[in-house]
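A short worksheet on the structure shown next.
In this view, the complex is presented without one of its protein chains, the others remaining in place.
First chain written, first letter: the chains are A, B and C, and each begins at residue 1.
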Amino acid sequence: MSDDRKTRRIRLGMVGGGEGSFIGAAHRIAARLDDQFELVAGAFSSTPERSHASAAALHIPRERSYASYAEMAQAEAQRPDGIDAVAIVTPNHLHVPVARAFADQGIHIICDKPMATSLAEAQGLAQRVDERGVLFLLTHTYSGYPMVRQARELVAQGAIGAVRIVQVEYVQDWLGEPIEQQGNKQAAWRNDPKQAGPAGALGDIGTHAYHLAGYVSGLKLQELAAELSTFVPGRALDDHVQVMLRYEGGARGMLWASQVASGSRNGLRLRVYGSTGSLQFDQEKPEELWLTRPGQASQCLYRGVPATPGGVPVAHRIPAGHPEGYLEAFAQLYRDFARAWRGEAGVELPGLNEGLAGMAFVEAVLRSHRDGMRWVRP
Amino acid sequence: MSDDRKTRRIRLGMVGGGEGSFIGAAHRIAARLDDQFELVAGAFSSTPERSHASAAALHIPRERSYASYAEMAQAEAQRPDGIDAVAIVTPNHLHVPVARAFADQGIHIICDKPMATSLAEAQGLAQRVDERGVLFLLTHTYSGYPMVRQARELVAQGAIGAVRIVQVEYVQDWLGEPIEQQGNKQAAWRNDPKQAGPAGALGDIGTHAYHLAGYVSGLKLQELAAELSTFVPGRALDDHVQVMLRYEGGARGMLWASQVASGSRNGLRLRVYGSTGSLQFDQEKPEELWLTRPGQASQCLYRGVPATPGGVPVAHRIPAGHPEGYLEAFAQLYRDFARAWRGEAGVELPGLNEGLAGMAFVEAVLRSHRDGMRWVRP
Amino acid sequence: MSDDRKTRRIRLGMVGGGEGSFIGAAHRIAARLDDQFELVAGAFSSTPERSHASAAALHIPRERSYASYAEMAQAEAQRPDGIDAVAIVTPNHLHVPVARAFADQGIHIICDKPMATSLAEAQGLAQRVDERGVLFLLTHTYSGYPMVRQARELVAQGAIGAVRIVQVEYVQDWLGEPIEQQGNKQAAWRNDPKQAGPAGALGDIGTHAYHLAGYVSGLKLQELAAELSTFVPGRALDDHVQVMLRYEGGARGMLWASQVASGSRNGLRLRVYGSTGSLQFDQEKPEELWLTRPGQASQCLYRGVPATPGGVPVAHRIPAGHPEGYLEAFAQLYRDFARAWRGEAGVELPGLNEGLAGMAFVEAVLRSHRDGMRWVRP
Partner (left out) sequence: MSDDRKTRRIRLGMVGGGEGSFIGAAHRIAARLDDQFELVAGAFSSTPERSHASAAALHIPRERSYASYAEMAQAEAQRPDGIDAVAIVTPNHLHVPVARAFADQGIHIICDKPMATSLAEAQGLAQRVDERGVLFLLTHTYSGYPMVRQARELVAQGAIGAVRIVQVEYVQDWLGEPIEQQGNKQAAWRNDPKQAGPAGALGDIGTHAYHLAGYVSGLKLQELAAELSTFVPGRALDDHVQVMLRYEGGARGMLWASQVASGSRNGLRLRVYGSTGSLQFDQEKPEELWLTRPGQASQCLYRGVPATPGGVPVAHRIPAGHPEGYLEAFAQLYRDFARAWRGEAGVELPGLNEGLAGMAFVEAVLRSHRDGMRWVRP
């Protein structure tokens, strides 16, 4: 590793995420927040003019504004100051081809979830990434929250005993009406099987819920039984997901994801119950983590209060009581990626394994649903 | 109807609920709170000395303290000042025989839930009660909360549009350890199939959750698929229930009941999502009801604020901001019973239909569980 | 003491509190809730017909329905089954004359707050009550909440170290408009100096806030400086109170009471900060008490969770998670009164001392306000 890798900013490129994209902007702020990255190149849109307009607005020189990701991968690989990593923030169906193109050039990858539109496709990508030895970060943003990491650590330390029950839900309401038929682009690709793959809410937010539950509980799913629903007439994909979970070791759980839960904004909530206590986390109040034991006062832990035990790898930017939020959690993933890139050992990144598990979950849910909600193994 | 029925206190007897019984005490306070009842007779325990001791502590004259419910039914029916109604607060297996004994004497019935230990038994009782024309109140206490009634009214008025999703849970932690094997009487009978029937947490609290969901949503269950678990070793009955719900008209839902959810006290929570909004109720904060519509400020309604629409039949005892709770909700049911007894028309009481539906639910869950969580009709 | 005093119900009379009175109804429910009292006599209104109508509705025989409190005191004192105690729920200006009349007959007294309309008047009553040796309960209801009692106990045990800061507020909005000029009777007497005395919100709710602060903190007030305001045009008394507090030993505090705080229902909140932690109580969420220590997780204690230490004298009626509220807190005071009446030693009742302290507080606030908010001793 060259010496400057210890200190210099990581040169970042981006594919997708042009103007109007929520997730592209979020990635950029996350990359910037801790000053570990500089965005130097991009192919922000499949439409060249839109791509160049976005690039200009982002202070990216014209020569590094590309009309296609393929061109970008090649050109950047040639440059002495080429990008170190690429952030992929396209619709789902492009995750794999884009990632392959950059992996082939030895460029590290930061990829939005879900990893792919099928398990097979994800497996192919995983093999390629492994072969090329590049870093692969799958942005399961919610695992970047300090209180989520503390929850994981508390479970691992036995603070709630053996886990018995997992309840996880991720509910929104923005697809309560058929806005994909009314010109909303964010909604349109998410409900188009060609771009989103065979899963709607299931892939878009169900995978987040599934990842979060496993991340915190440390449990491995054994079987699931699921039913998908589509409440909005004319919609091509599911907008509502209900899953029963059987974990290895006997724990049980339920997962609920919906994008038609009227009055919900971004309600990702996790509750994990063990033999001696429970933990509760609500993404909309991310500075809090509730730890409750039978017969005892409920404890509300805050970021940094009590001081996070050494085992919890999170940034300390501002003191407790000065709320951090979603963008800071997102920045935590970028920060972790930077630590790994700089050669730090032992950095855990949500990556290939999490991506493969997510796709296995999606396919198992689809299978169980198709077969009348029978129990299937993911 | 005799004239004094308009004004005098209802003479109440009680079977079960002697010293140390939580639910017996709750019934007595509920009966007393609005001054519509006087407790004048009882068979408080199957052990005569305990029964008489309880009676004495409750200011009941020795002559109306009975050693058995059978004796009590007969004796009270003979008296000119005999009881008008009996409150049955025994373990589940006695609900039906006790209720039959009093119904046979034309004495009105207030019965704790579940109605019976089997649907067949419940059906038999229902027929008898119908034949005898006595009132039958099944104390689904939680439907006595003003905000629950307001929620029901709001749904009925279309305030959240067509209901799409129902999420209901009832979680406690007091059975997280095998306390039924350690001398706890409340736990002992609830986990003894001979006294509790074939359902553990399912019958004890699952039926409350099921009733609440139907009461507020106005939906009728079409099919369910369920899995029961027993987490505590050596326990004879279920202590954890997970159910998937398909309602008539296409709504979907999930029900979760557990008595091993560490750190939970009495967590009965209902969320109902319609096409244009949602309602949320949490029994531990019973003065609040949340109404949220997409893109609008969330509204927190309180008891009496805004002034309850005329259609909501609830007592107004104290102004908003002076919290009412569980006992007042319980008293509401007694108050409703009194209104019905006094001849008021149009009083809705949870009664035979609700009891039969609850038993049908219990048996459907048991059946689905036995058959590997297949969909069954209740 | 006659033997039956150990067990029989206390015979209660009531002065004031006829139909339409919130506080009369609350007293009656409180008296009834724990089955320690029976209401057997009353002079419910200064208008005889209204008084008798109320009596009839309350199942009180015509012969014990009185047209005046003076007549009632005399008549009841003559009866072998005369009342043991009287509950006084009249407008403020009658508290002292009514209490004197019953004290003179050796009848015990339960009196709404404030004790009087002046300190001198209160002192006269206190002397009389002392001479006659009757019990005197001043219904500072909020000290009946289990979590308030637990807070007091925690402070006394040193759980938050030496108290430094007290913040107390009691805010409502029901007098935000001049409803006393629009026929509201509750508002009319409270804003009529002849019936309410010289203090408006100050006497009505400020005294509750003041009592609560002292009850929990255990501190004695040394000096105060205050400003009263009247926001509603045409109102005769204050509707808004701001007070600075200097406690003995150096603690500081602020008290705020208002009946024009738009959007407030019954917002009585207390926060006490010591050298090592703090306690917070909100009357609208009375089952919770927050205990927070620097650098540690915030703890939310609930009624009975953790199990109340032996030192906290409160009833245990229903388990945690089954919310109790205002009426149960009120009943706690009646229950305490009953314990004292039955001869139990060591029962603490808010009584003469609290009443005198409240009047001294009221007069000190009035004095400080009149003198441009100078510091005065209560």
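The rule we apply is simple: contacts are C-beta pairs under 8 Å (C-beta built on N, C-alpha and C of every residue); 3 or more make two chains touch, one makes a residue touch a chain.
Small disclaimer: the values here were computed from a predicted structure and weren't measured.
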#### Entry: Touch criterion as defined above, residue of B:Gln127, B:Gln157 or B:Ser298 at the omitted chain
B:Ser298
## Note on the structure
Of A:Ser46, A:Gln74, A:Gln195 or A:Asn266, the residue that touches the missing chain is A:Asn266
### Task
May I ask which residue of C:Arg132, C:Arg293 or C:Arg339 touches the chain that does not appear here?
C:Arg293
#### Entry: Residue among C:Tyr170, C:Trp256, C:Tyr302 or C:Tyr326 touching the omitted chain
C:Trp256
## Note on the structure
Residues on chain B facing the left-out chain by the touch rule are 291, 295-302, 305-307
#### Entry: Missing-partner contacts on chain C, residue numbers
160-161, 164-165, 167, 169, 173-174, 176, 225, 227, 229, 231, 240, 242, 244, 250, 252, 254, 256, 258, 260-264, 273-278, 291-294, 298, 372-375
### Query
Which positions on chain A touch the chain that was left off?
7-9, 22, 25-26, 28-29, 32-35, 58-59, 172, 174, 264-267, 283-287, 302, 305, 317-328
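The rule we apply is simple: only the chains that are shown with their structure count from here on.
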### Query
Taking each chain's centre as the mean of its Cα atoms, which chain lies farthest from chain B?
A
### Query
For chain A and chain C, what's the span in angstrom between their mean Cα positions?
55
### Task
Provide the C-alpha centroid distance between chain A and chain B, rounded to the nearest whole angstrom.
43
### Query
Residue numbers in chain B touching 2 or more other chains?
174, 264
